[in-house]
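The structure appears right after this line, and notes come after that.
Removed from the display is one protein chain of the complex; every other protein chain stays in position.
Presenting chain A:
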Amino acid sequence: LPAGLSQWFPALEVLDVSGTGLAELGAELLALPRLHTLLAKNNRLGGPGSLPKGLGQASLGRSLRVLNLSGNRFAEVPPALLGLRGLQSLSLGGNRLHGIPPDIQELRSLEFLYLGGNFITSIPPELANLPSLSYLVLCDNKIQSIPPQLAQLHSLRSLSLHNNLLTYLPREILNLVHLEELSLRGNPLVVRFVRDLTYNPPSLQELAGRTIKTRNVPYARSDLPENLVRYLSLASNCPNPKCGGVYFDSCVRQIKFVDFCGKYRLPLMHYLCSPECSSPCSSASQSSTSQSESDSEDEASVAARRMQKVLLG
């Protein structure tokens, strides 16, 4: 970067030095107080000193919102950038990362994180401590498992996991109520994931519990063993507003998979308290998909339909 950059352009807000062959970004960056977007894709960054020291302490630490370092040669997430507390969007796609540092949790403002196309083998649970993370891209890596803590990412709307080495997904992933996009293709897991969910009917205990709750069967603490009293207190209401049902363990939420010709949405899995609830729950979202498809289906084909739907990842 030219030495006089901050003197010539003190009000610079967006800087794009992509495809310029740069091997390092120097201290000139630190003197740009208004810089909020820095694009440096497809360069030769990655060696020590690629990013200036004191990146987090400079005003850039608060002002930088978007940083794109995709298509470079980083073998690790440069520690210097972990001080960018104002950063909302970070892309390190197409680098040579072998892991994600737990200190990634310091990027408190992060909403968008693109790490596709690296050599990452595992995900630190600390990633789940990013309170605003909405878009997480981990496709085309070597990830073998997803830590269940990832389900704590309450704001997560989009999760890209395709082309990895996943053999299973933690069931906690079903707690991501705002998840709208989930890509899973190119993993060895897919058929097993579906089979586990398809053939997981409620237990007898669950069925009995549901009946007690939905029919308001009266009981006193002295009528039942302590563990069953506790179990009954854990009943949750089916998210389907038209259904008065409850569930205990055997319920999941609707997840939509977007993986078709761009951005067309297709409802994929109806997670409900029972097969009877198949139609109204899908209107819990703002999507325009027609309900008639699910209305006309009988219970027997709901399970088969699930298998077809999930796999579109």
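The rule we apply is simple: contacts are C-beta pairs under 8 Å (C-beta built on N, C-alpha and C of every residue); 3 or more make two chains touch, one makes a residue touch a chain; residues count from 1.
Assume contacts and distances are computed from a predicted model.
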**Message:** I want to check something: the complex is missing a chain, and I'd like its UniProt protein name from "Pyruvate dehydrogenase E1 component subunit alpha", "glutathione transferase", "Fanconi anemia group G protein isoform X3" or "Cysteine dioxygenase".
**Reply:** "Cysteine dioxygenase"
**Message:** Of the residues A:Leu12, A:Leu84 or A:Cys139, I need the one that contacts the missing chain.
**Reply:** A:Cys139
**Request:** Using the definition of touch stated at the top, determine which of A:Asn42, A:Gln88, A:Ser134 or A:Gln152 touches the missing chain.
**Result:** A:Asn42
**Message:** Contact with the hidden chain only, please: which chain A residues?
**Reply:** 41-42, 70-71, 91, 93-94, 114, 116-117, 137, 139-140, 160, 162, 183, 185, 190-191, 259-266, 288-290, 293, 305, 307-309, 311-312
